[in-house]
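Just below is one structure, and these are the notes that go with it.
A single protein chain has been removed from this complex, and every other one stays in its place.
Note that the chains take the letters A, B and C in the order they are written out, and that residue 1 is the start of every chain.
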Amino acid sequence: MEVTLFIHAADDAFRILENAKVQAVGLLDTATRLTSETRWMEEKKVQGILKGAQATRSGFQNFFATFVMLLAFWALLSGKFDTFHLSLGVICSLIVAYLSHDLLFANVRVGDGRVIAQRFLFYIPWLLREIVTANFYVAYLALSPRMPIDPQIITFRTKLESDISWVALANSITLTPGTITIDIENREFIVHALDRKVAGDLDTGEMEDRVAHIFMEADHIYIQDVLDVSRVFAALKRGM
Amino acid sequence: MIASSDDIIIKTIARIFVPFIQLYALYVIMHGHYSPGGGFQGGVILGASMALLLITHGYDEVKRRFPENVVLLMGSVGVLIYAGIGLTCLLLGGNYLDYGQLSVILHVEPAHARSLGILGVELGVGFTVMAIMYSIFFDISTGGILPGDDKLNGELEDNG
Amino acid sequence: MNEFFVAVGLGLCLLVFLVLYRVIFGPGVFNRIAAISAVGTKTLIILLVLGYVYNRVDMFIDISMVYALLNFIGCIAAAKYLEMER
Partner (left out) sequence: MGYIIAALSVVCLLGGLFFFATATIGLLRFPDFFTRLHATGKGDTLAVFLCLIGFAIHEGLSLTAMKIVVIAVFMFLAQPTATHAISRAGIRHGLKPWVKGEERQ
């Protein structure tokens, strides 16, 4: 009797597990489809924006964005908000924006600026932590009597595309433990590393993935995308 | 003759910084009577921003953006503003650069007129200093011969 | 608080003198440029400390900003020149 009960229980358990697996597979399918759909939509949007930007390249939008940024900077510098000084600020910002409206936003890959800014803000704490680690590493090396360093030069190819993401990656490499960017020659980063170990750390490409994620480049899976999928799941659950 | 730098990092960073540096230079010029600085310092910063653009983006780009004759004209206009304000004060019966006299034609009280006069003079000095800095930097970097001057180049070659 | 700032400034002055060793004896021009850039960053902070000493921080902050700017531009220009003169 007990045996039959046990078998029944085991059967039930298996069925539940099976069910759960089917459901999970279904959910995962939905999620993949959703992400690919959203990615497609995002790409469509980016292409639309790109087309629009090409139509009005070096046109009024760039000029206006530059002007607003410069005016904010002026207000920060001046700190005098009476009419006279504000009008001076408007005139100066207009002059500088006219002279350099195609400098500030030249060949930036046009994505959703808001998303880039948001992701960049989330990138900064991680970068700060890395910088502090880097500085303790340098302090340890500088203060240790034996100075255990073994410098070497490594090169790697990058999959990033736009110049601004190259700059972000290069400066991040310079600021993180034991590595400085020496040169970029047709997509090859030449990096001077203090140690064999930090060179290996760089080769894992975590930082590159993070930078690629910020500027919405390349198409591979990032850690953040997994988080996005979990957000989609939550939305689905609420919808059910 | 300065070619464009082939380093993408320096180019991009300079591209992002230059508008802000220029605005900062204009701020230094305009606020010369509250904070340190004034025409000369602001002009130097403005010239430095152009030097940054020149060493990163090369001669052709800068020449397209700020043609040399326009910049030199700006320098002359700066001197004209300076001398004009000074002479106006002289004509209105004061000393040279006695800004208080400007209240008669600006229809404001003398203190405000003094402030406006100083602003104008700072502006003139700033433009002049910027133009001269820029021109000196251009001449040094090109050896005094601009690529457009084919005739001059030919003459120099003829003379050995 | 001001006494503490002055102490920080004095410590930075000491560090500047240490860096001056690299500026004077450093083998080759590149070591010298790196050291001068380091002196520039320390001077930036010393200027702010001076601002607190004279109670005119709003004024010295502008000077400090200009110093940072010219330090950067000078560094880039020197690098460019040495790169051209191969």
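Here is the rule we go by: a contact is a pair of C-beta atoms (placed from the backbone, for glycine too) under 8 Å apart; a residue touches a chain by one contact, two chains touch by 3 or more.
In this text the structure is predicted, and so the values were computed from the model without any measurement.
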{"item": "Visible chains in contact with the missing one", "value": "A, B, C"}
{"item": "Sites on subunit C contacted by the missing partner chain, in the whole complex", "value": "1, 4-5, 8, 11-12, 15, 18-19, 21-22, 27-28, 30-31, 33-35, 37-38, 41-42, 44-45, 48, 57-58, 61-62, 64-65, 68-69, 71-72, 75-76, 78-80, 82-83, 85-86"}
{"item": "Residue ranges of subunit B at the interface with the undisplayed chain", "value": "7, 9-10, 13, 16-17"}
{"item": "Positions on subunit A where the hidden chain makes contact", "value": "76-77, 79, 131-132, 134-135, 138-139, 141-143, 147, 149-153, 170-171, 174-175, 178, 180-183, 190, 192, 194"}
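Criterion: only the chains that are shown with their structure count from here on.
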{"item": "Mean-CA-position distance for subunit B and subunit A (Å)", "value": "39"}
{"item": "Subunit B-subunit C separation of Cα centroids, rounded to whole Å", "value": "27"}
{"item": "Computed distance of Cα centres, subunit C from subunit A, in Å", "value": "33"}
{"item": "Subunit C: positions in contact with at least two other chains", "value": "none"}
{"item": "Touching residues (chain side subunit B, partner subunit C) in the complex", "value": "5, 10, 14, 21, 24, 28, 35-37, 41, 45, 48, 51-52, 55-56"}
{"item": "Contact footprint of subunit A on subunit B as seen in their complex", "value": "7-9, 11-13, 15-16, 18-20, 22-24, 26-27, 30-31, 65-66"}
{"item": "Subunit A residues within the subunit B interface of the complex", "value": "66, 70, 73-74, 77-78, 85, 88, 92-93, 95-97, 99-100, 103-104, 106, 163-164, 166-167, 170-171, 181, 183-184"}
